[in-house]
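Only a single protein chain was left out; the remaining protein chains are all shown in position.
Moving on to subunit A:
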């Protein structure tokens, strides 16, 4: 399997824990959102306090766990929202 690097935007406490607003995660081709979640937890252990609650968005919309990630998509990862 070919490994690819996926860039992920981080926000709020996720950004603070990772000390970066953009992280690069190694995943295999045709990775699902659920698999990306595991890859993030493994490759960025500093996000551990949040990992069970992290939300993942693809191209500005919340992603389903079975959704397969494509190259060129904008991917973001963040904790539960608290605006208002």
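Of note:
Keep this in mind: a contact is a pair of C-beta atoms (placed from the backbone, for glycine too) under 8 Å apart; a residue touches a chain by one contact, two chains touch by 3 or more; residues count from 1.
Following the convention adopted for this analysis, contacts and distances are computed from a predicted model.
Hidden chain, UniProt protein name from the list "Na+/H+ antiporter subunit C", "4Fe-4S ferredoxin-type domain-containing protein", "NusG domain II-containing protein" or "Molybdopterin synthase catalytic subunit": "Molybdopterin synthase catalytic subunit".
Interface note: of A:45, A:64 or A:80, the residue touching the hidden chain in the full complex is A:80.
The omitted chain makes contact with subunit A at the following residues, 9, 11-13, 16, 49-50, 53, 55, 57, 60-62, 76, 78-84.
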